[in-house]
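What you see is the complex with one protein chain gone and the rest in place.
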Amino acid sequence: MEQINVTIDGIQVSVPKDSTVLDAANAAGIYIPTLCHMPGHKPLGACRVCLVEIEGGRGALQASCSFPATDGMVVRTNTRRVHNARKAVVELMLSAHRQDCNACNRTLNCELQAIAKRLGIRENRFEGEMPKRIEDTSSPAIVRDSSKCILCRRCVEVCQNVQTVGTLFAVDRGFDTVIAPTAKKELAEAVCVACGQCVSACPVGALYEKNHIDRVWDAIADPDKHVIVQTAPAVRVAIGEEFGLPAGSRVTRKMVAGLRRVGFDKVFDTDFTADLTILEEGHEFLNRLTNGGVLPMLTSCSPGWINFIEYFYPELLPNLSTCKSPQQMFGALAKTYYAEKMGVDPSKIYSVSIMPCTAKKLEAGREEMSVVDGLSDVDAVLTTREAAQMMREAGVDFVNLPDEPFDEPLGISTGAAVIFGATGGVMEAALRTVYEVVTGQTLENVNFEAVRGLEGVKEATVKVGDIEAKVAVASGLSNARKLMDLVMEGKADYHFIEIMCCPGGCLGGGGQPIPTTDEIRKARMQAIYAEDEGLPIRKSHDNPAIKALYEEFLGEPNSHKAHKLLHTHYTPKALWPTDVPLDEVKSK
Amino acid sequence: MAFYRAHILVDSGTAAVLKGANAVRNTLIEEIKSRGLDKEIKVVETGALGLAGAVPAIVVYPEGVTYANVTVEDVPEIVEEHLLKGRRVQRLVYKDDTPAVVKAAGSARSAEMRVVLKNIGVIDPTSIDEYIAMSGYEALAKALTAMTPEDVIAEMKASGLNGRGGAGFPTGLKWEFTAKADGDIKYIVCNADEGEPGNFKDRLIMEGDPHQIIEGMVIAAYATGAQKGFIYIRGEYQQSVANTERAIDVAREMGLLGCDIMGSGLNFDIEVFKGAGAYICGEETALLASIEGFRGESRVKPPYPPTHGLFGKPTVINNVETLANVPHIIVNGAQWYSEIGTARSKGTKIFSPCGDVQYPGVYEVPFGSTLREVIFGMAGGIKSGKKFKAVLMGGPSGVLVGEDALDRRLCSEDLNPGAGALIVLDETKCVVDLIRNCAQFFLHESCGQCTPCREGTKRMVELFDWWAAGSGSEQDLMLADQLATTMALTSRCGLGQFAGVAFKSSISLFEDEYLAHLADKSCPAGVCDMDKVEEEVRA
Amino acid sequence: MESCNSNCCVQCDAEVVAIVDKCGRTECNLIPILHQLQRSMGYVSNEAMEKVAAELGISVAQVHGTATFYSLIYTKPHGKNVIRLCDSPPCHLQGSGAIRDAITKAIGIEPGETTSDGNFTFETVSCMGLCGVAPAIMINDDVYGNLTVDAIPSILEKYFACCCKEGC
Partner (left out) sequence: MANVNIKINGQDLCVDEGLTVLQAAQQAGIGIPTLCYHADLALDGVCRVCSVEVKGQRALCASCVYPVSEGMEVLTHSPKVRNARKVIVELMLANHPQDCLICARNQNCELQAMARELGVQDVRFTGDRKDIPTDSSSTSVVRDPDKCILCGRCVRTCQDIQSVGALHFSGRGWDTEIVAGLGGDLADAVCVSCGQCINRCPTGALKGNDPSAKIWDAIYDPAKHVIVQTAPAVRASIGEEFGMEPGSRVTRKMVTALRMLGFDKVFDTDFTADLTIMEEGSELIQRVTKGGVLPQITSCSPGWINFIEYYYPELLPHLSSCKSPQQMFGTLTKTYYAEKMGIDPKDIVSVSIMPCVAKKFECDRPEMYSSGYKDVDYVLTTREAAAMMKEAGIDLPSLEDGEYDAPFGITTGAGAIFGNTGGVMEAALRTAYELITGEALDDVNITAVRGTDGIREATIQVGALPVKAAVAHGLATAREVLEGIKSGRYKDYAFIEIMCCPGGCIGGGGQPQPTNEEIRKKRIEGIYAEDGAMELRKSHENPAIKAIYEEFLGEPLSHKSHDLLHTTYTPRSQRTVKSEKPTKVQID
């Protein structure tokens, strides 16, 4: 690639030709504050915090995130004009920002707060009318608060381009501009898949998850309730970040200890039902494969993805596995198998899950998700962030916690379950089991490297006995859309496709610690695979607790009872307008 | 002491003086003199008789006849008719169901039992002779000569006397802690910072019978080994300060204070410390801080004053009424005392009903008497023919109780009497208005040290202000309730801990009234001005 | 604030020394000293506080902090006559609000204020133990109970009169 030379604050650097000034500054080790900029995304140049002075320029300062570097360019980032301009820009943001840091869930992890500190802002010079506040709590997963929004449009970028859902967009003009769902609907009425990638992208407290902390505290305080918690695979490699540990720290057992101190009666593992999912889904796949069912079969454990396909590809719903997600399988078992085993009235069991995900909050509330009449299978869903917050509130010194094991029996799991947290993990886990079930032989190398990694779409062909199984894996809904379009066009001859809603899989979920960047995703992913490696059992069908569950309770995979408790069905959803019946929509 | 055939006690309490008691007294003296009776009849000024509603009042002994609402014009008739001719002036005689003084004179009414108040209105508080004549300082003599300090403490413990300041800690135990504590010097402090609205019993004791307190303190000093005593009297009680200081001077002259008391070798002296206007100084550690010359801020407990008190030394802090009980216990014995009252509340308790009662005043009854007996039996029930609504027991830091509590017994087993204030409300009063006023009291009196009390009292007042102005919401009630709970749980001392108690008791009792203010924006009693514009009130 | 010529300061200092000598030169006599200072000077001035601190060997902070804590100690000049109206529950229930309005009407100031001629300071205070004769006020050291709105003008009259006759 052609290189150009740029001088920034007297430091000369050589950078590739299509670099921005910001790229060049980064190469020179010079910090430029940014807000609307997201590495890896098209620069927007909206917030104007990253202004710099270009020598010989027209006088106006330039947004370094979007201004292209040219050969011989001389840039100054540290002049009086730059300082004053940056400060004024941030002060203007503050003038339209409802300042209640102390009651804001992003305090001390807020980019605006950090920039205000960094730039030494000491005055609110612009005081006057604040934009009208829109507080939208309609969605079961995500809350929007326009009074905190600085209109950086990072949420718009991820919703439009990363997830191709297009819920959030800038609406109205000038001072009245707001980021809102189409027609300024409430989020619950809009076509939103609840993935929460917008929450992850938000630099401030304008987007956050629906709070389930309070109801969990209430349950814990209620002496009549038996409060159990399950923790999703991806949480254990991320929650440490909330306590200042580096990304990818494996803190599974500290997390267990922390949750015990919060006051949960039993700490269980979603990995247990991830193993169960593999058995159910693996058998379903084999069944479809051998009995001519609908193929390619699509995984169904990612609720944002389920929402997406229900909205955008209702025609492909028959391809979806009927298996519930591990969270919901767990919930169903908690109020049946576990209740029975413990001799507890299911109505006294309060089932909490800790998920890297906001869409799980919506999933838990779906009508289908009730195996015992009148009871939700999962009563509350906490994001990784919320779980960490509860630990903070409980005074847990996370970093110095001792290691503690999960409770039995719903805490026994395998490495195959852990990798559910990474894109490709469900596929890999399924292959491990399907291979052995089909061939009856032991799989020598359980690592299916071909389906690992952060690429958006991965393909592989795996020989399982006589079958050449063709599989594909996608994460991020724009990538899912690509695959689904191929399937729709009949251009895809895959047998089995794994789709994860969020880039990188659950480890990059909308409920994970903020920030989540590619670098952080990679670190979490490494940790997930290290976790897998570190476990004595790495195939779901070898899990003794799963075997016991089938023996004691379910019978066999895809049994009648298993179908009743562990499988579900899907509902096509209308895109627009929502009150028009689906048939009419289709005919248009 | 000269012999007089009759004594006339003139109520010289504050209220009486305001209504011309001094003129009545002067006229009486002149009239008696002019009729040549001055060698046989003595006119004595006495403390308030507890007839606040009917002053000026005089009592003629030995008959014990009380004349109420006496004017200067009435005096010649009384002298003429009663003192010369022995006929009572019926039109002036205080009603038959009258309280206080009549009982002191030996009337047979069962409800009031005067132990601590027995001398009130009977003796001249400025005369130690009269106190001694009423068996005064007999208890001290008995303790110093016939008892060891351990005996005294044992007697106190056996009597079951509990503190009368509101908290009800066993007095004997408190003394024992101090007696056993190490300290080159120990203190006895009398808490006479009576600031709880609705309480004025200690004032009566100090104004009417100060020697009783001194005697109690000297006995406490003997029991605990203390050398120095303070009586912390609130700055507003000028008469109490004067009477008590005078009593101390006289006692010291007679060798009842100072070095080698009664030749026993006991050295103990007392100083009156005048407060400077802070309710919080009624809290024992704040009181100590105040004596030491600091802001009256409460101190961290533990350690507690009996071991780490004034200037860090072991210190007994007792309420006026508590100390006034001491001589009676020593003289009459723990057995006698423990037979009065109930199983867990021994002895008598002084109550000061006020508010919408016919005869506000001070009444002493055995523990276990009912609320009805005090309010209706002694204080004459609700005035102006209105109906009873509620009573704030023990003042703003107490609880609000309604009609169903009237037959409950005043003792720690049943209805805790607190310090003795009974603020009675008739049907025309608004509970929200009352509690708002209580909240304002605490806002004014919070010392400001700890967060929940300093900030919480403010927010409580603001919430009530809004409610009383018609801009409350039902959510507010939950918030206020949580605030009150937090203050009760986390405040540094009793002031904040009890500041929300009356409110909490009032919600359960008068929820409808709150909801009327909050939901319907109306004040059923018509007391609160609900017509303010919401935006203005709650900006 | 104090526009203090040195002569006044000398007087003030002498007064403080005399009072400190009388009460005793220890820190625990601070409140009696403040009482006495107020009695003799009307209020406790800043220079008096500094002198007291110096005499007792304690910080000015402690003297100022203590003086400002207690409602009976004034650190600013106040009216010749101080009217204290109790507004605690017993008096409140018996109509102290109406009494407050009557006093305000009579002397033209709200609680917390001092009349422009310096004759009256009006304040609401907490319970003074006069609940038996509620509603009650204290004017200087005099107590008035069982008040009615109608009684206020005549009670206040003599304090007006006193001011004028004696020529202040």
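General observations
By written order: A, B and C. Residues from 1 in each chain.
Here, a contact is a pair of C-beta atoms (placed from the backbone, for glycine too) under 8 Å apart; a residue touches a chain by one contact, two chains touch by 3 or more.
Everything quoted here is computed from the prediction, not taken from an experiment.
Every shown chain that the unseen chain touches in the whole complex is listed here: A, B, C.
Looking at A:Ala24, A:Leu94, A:Leu454 or A:Leu549, the residue that reaches the missing chain in the full complex is A:Leu94. Touching the chain that is not shown, out of A:Ser14, A:Asn124 or A:Thr571: A:Asn124 (per the contact rule at the top).
Here one chain is not drawn; of A:His41, A:Lys185, A:Lys341 or A:Arg392, the residue touching it is A:Arg392. For the chain left out of this panel, the touching residue among A:Ile32, A:Leu151 or A:Leu549 is A:Ile32.
Although one chain is hidden here, its contacts on subunit B can still be listed: residues 278, 295, 297, 300, 302, 443-452, 454-459, 462, 479, 482-483, 485-486, 488-492, 497, 538. Counting the whole complex, the residues of subunit C in touch with the unshown chain are 2, 4, 6, 9, 46-47, 49-51, 53-54, 59-62, 64-65, 68-71. Residues of subunit A that touch the chain left out of the display are 9, 29-33, 77-80, 83, 94, 97, 99-103, 105, 107-108, 112-114, 116-124, 211, 213, 217, 220-221, 261, 389-390, 392-397, 400-401.
Going forward, only the chains that are shown with their structure count from here on.
Each chain gets a centre from the mean of its Cα atoms; for subunit A and subunit C, those two points are 68 Å apart.
Mean C-alpha position of subunit B lies 25 Å from that of subunit C. Not a single residue position of subunit A touches two or more of the other chains. Chain contacts: subunit B has no residue touching two or more partner chains.
Contacts from subunit B toward subunit C in the complex involve residues 14-15, 18-19, 48, 52-53, 194-200, 203, 234-238, 273-279, 290-297, 311, 352, 354-356, 360-362, 392, 395-396, 421, 423, 425, 429, 433-434, 437-438, 440-441, 444-445, 447. The part of subunit C that touches subunit B in the complex is made up of residues 26-32, 34-35, 58, 62, 65-66, 69-73, 87-94, 125-134, 138, 141, 143-146.
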